[in-house]
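With one protein chain held back, the other chains of the complex are shown just where they sit.
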Amino acid sequence: MKMGTRAGAFLGAVALAAGLVAPASANEDPVKIGFMATMSGPPGVLGKHLYDGFRLGLEKAGNEMGGRPVEVILVDDELKPDYAVTKAQELISRDQVDFVTGLIFSNILMAVFRPITESETFVIGANAGTSTIAGRRCSPYFFSVSWQNDQVHEVMGKYAADNNLERVFLLAPNYQAGRDAVSGFERHFKGEVVDTVYTPLNNLDFSAELARIASAEPDAVFTFMPGGMGVNLVKQFRQAGLADKVKFLSAFTVDEATMVATQDDALGLFGSSQWAMDLDNAANKEFFENFLAAYDYLPSHYAAQGYDAALLIASAVNAVGGDLSDKDAVREALKAADFSSVRGDFSFNTNHFPVQDFYLTQAVKNDDGQYVMSAVEKVFDDYGDVYAADCRM
Amino acid sequence: MAPAEAVSPSTLSERPSLLRAGVLSPLLFIAAFALLPLVVAGGDGAFLLTIAARIMIFALAALSLDLILGYGAMVSFGHAAFIGIGAYVIGISAEHFLEDLALTLPLALFICAAFGLLMGAVSVRTSGIQFIMITLALSQMAYFGATSLARYGGDDGLTLWSRSTVFGSSILENDVAFYYAVVVALALCYGLCALIVRSRFGRVLSGIRQSDKRMSALGYPVDRYRLVAFVIAGAICGVSGVLLANLTEFVSPAYMSWGRSADLIIILVIGGIGRLHGALWGALILLGLEDAIPFVFKDVLAPLFPADGESIGASLHAASLTIAQNWKVVLGPILILVALYARGGIVGVFSTRKDGS
Partner (left out) sequence: MDMTLLLVQLLNGLQLGVLLFLVAAGLTLVFGIMDFINLAHGVQYMLGAYLGVVFFGATGNVLLTIPLVLLGSFIIAVVLEHLVFRRLYRADHLSQVLATVGILLFVTELIEIIFGTQLYQLPVPQALDWAIPITDTLQYPVYRIAVIVVGLILAAGLWLAVARTRVGALVRAGASDAPMVAALGVDIERLFLFVFAVGGMLAGFAGLVAAPIVAVESHMGDQILILCFVVIVIGGIGSIQGAFMGALIVAMVDTLGRTFTTDIMKTILAPSAADTVGPALASMLIYLLMAVVLFWRPRGLFPAKG
């Protein structure tokens, strides 16, 4: 038994070493894309949505770019920054990928941003968009197909300001993205912030905060509670009877991924997004139908971003005819954003972040009994982020 | 009380023979890592150097833990705090344009020693689970403290925009040079730890582990010895934090999560407690498995079976890929087997004598 364990581990190490030195076959030299995302643990559901969307995008592109086949190397970053850096090194120097995409969480993006962009490998950020990377540390090798973090929160602040919501209660987790959410909301909001409460990360029970909200009697609450935190908040918000009294505005809290767990409890709550399932354009209809057929669950905005990431890469590789050696040409081709985004209008700002429309969305049950986020109104038209001015490329 | 003839692992290493596992094994480890760049030179090897450097850095952290856990019976469940603090000293200094190791390394050592003094002062009087929980408590406070450093990235962490300089030279920007700096740091720290455990101080510490009552009766200030050991271990662990920050060029509160502290303990239990070189092999095995298990299932086993069709082969293919994705489902049973059948760790299995503890 002892021997078996040790021998197994040793064989694994030897096999690992052997695999590393084996030369890559150069027959039909695929376009290599490293897809790094958090795939395990509770946040892994976001990675799954993003990855499934990405695979569907590749299929849409015919699993071929510029006449070359496509090879995707999936890497789970396990939400550990130092581990992600090691994995990024593997992608760059062992696998010599042409693109790295995925990147759900800000801290992972920040950890791998420098090593990858400095190796002159293109990064297509498909989710996190931190202010540093949008602003003073922007890179000619980084493109985002999602948003700059602040934008999604600004939508809610603008909406509250436009709809005369005078008194708003802000609730966010106690980490950087939570603080960004609050400052993003406050950028356009003109009314009174009755209170700002930061909860511990991975908070399970919001009863304390809900009691405060109830006693403050605000017009609306704005919150940013991604993943499981959002599920707990929404369920408890409903159970405390607040949903009928206080308007619930949110970002990254209510979406198709979390409504699997919240179901009826989320109905009527508001979110903000650059995408919704019922956006009326042909690309979106095709995406939605194919996604449901292929994976048998409803796509979220994460899936939509993954899909767009694949289409963007395909458009650029096709534009340069599969020749990725001229980095400037590839960059120009990426910058052109010559693909049909599922969100409709899409172009790149000077900092390589999207200029796009943003919507107020609402959780509804559609005719098929599915829980979806529906676009209620357009809040921003062709909207860029405020950090682009700091970016010098 | 331990019987007089029971020989502790540490007293073993006092016999002056070069050809013994206690000397040969760490030499072999460090030599192998030192030779690695020659074998994998060229563009492809860079990531292998990153993996190897990461293994050595965790080996260094586990080594410092062994000093207190193995030789002083102080099971610290908060040792990763020192990795984090060492790393944050580098990160925060760099934010203030202080990037030279000539200044930042002593600073990191000093701050880690100071935190060690604080942690030790409240914990050395306790033992067993109380010691475990107090060290956990203090490291959790350090962790939450780091997440609240909004000025330095908070939970998102802090990017270093260059590696530390050494007396003004940016030689560490070269990956191979940095790799050798890690090798040298590990070798020096190992030598230092070996000296400490053989010194009179180390022997007293071992005596306290076997029976603190006896040592106390002999007139040794037991708590003070344990405190000094704790401070030394903290400072040495700080070195690993300095190196980790430079390896990843990134600093994050995640470096000091309790899971990391648990990893360090697991490394020691796998490798072998109270033998210093157990930390080295334990780190190699635990971090190696992290890469090896997914590799074996994804790149070795899965291709053996056809990917398509309805056959048993296809389901085996899919199962291999699933296991590669959820590789901890294999790691878990391996840890259980080590705990059940390989007491004394890997080093204990290889050594011919029975474990004295």
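Some points to look at:
To keep things simple, chains are lettered A and B as they appear, and every chain counts its residues starting from 1.
Heads up, the rule we're going with is that a contact is a pair of C-beta atoms (placed from the backbone, for glycine too) under 8 Å apart; a residue touches a chain by one contact, two chains touch by 3 or more.
Small disclaimer: the values here were computed from a predicted structure and weren't measured.
The undisplayed chain touches these shown chains across the complete complex, A, B. Screening A:Val70, A:Val231 or A:Ala304 for touch with the missing chain picks out A:Val231.
Only one of the listed residues, B:Ala181, B:Val228, B:Ile334 or B:Val347, touches the absent chain: B:Ile334.
The hidden chain makes contact, of the residues B:Val122, B:Leu195 or B:Leu304, with B:Val122.
Those residues of chain A that touch the chain absent from the view are 39-45, 47-48, 174, 196-200, 202, 204-205, 207-209, 211-212, 214-215, 217, 227-228, 231-232, 235-236, 239-242, 245, 257-258, 260-263. Where chain B meets the chain that is not shown, the touching residues are 75, 122, 125-126, 128-130, 133-134, 136-138, 140-141, 144-145, 147-148, 150, 258, 262, 265-266, 268-270, 273, 322, 326-329, 331-336, 338-340, 343, 357.
FYI, only the chains that are shown with their structure count from here on.
In the complex of the two chains, the chain A residues touching chain B come out as 1-2, 5-6, 9, 11-13, 15-16, 19-21, 39-40, 76, 79-83, 85-86, 89-90, 92-94, 106-107, 110-111, 113-115, 130, 132, 137, 174-177, 179, 201. In the complex of the two chains, the chain B residues touching chain A come out as 40, 43-48, 50-51, 54, 147-148, 150, 153-157, 159, 161, 244, 247-250, 252, 254-255, 285, 288-293, 295-296, 299-300, 325-326, 328, 334, 337-338, 341-342, 346, 349.
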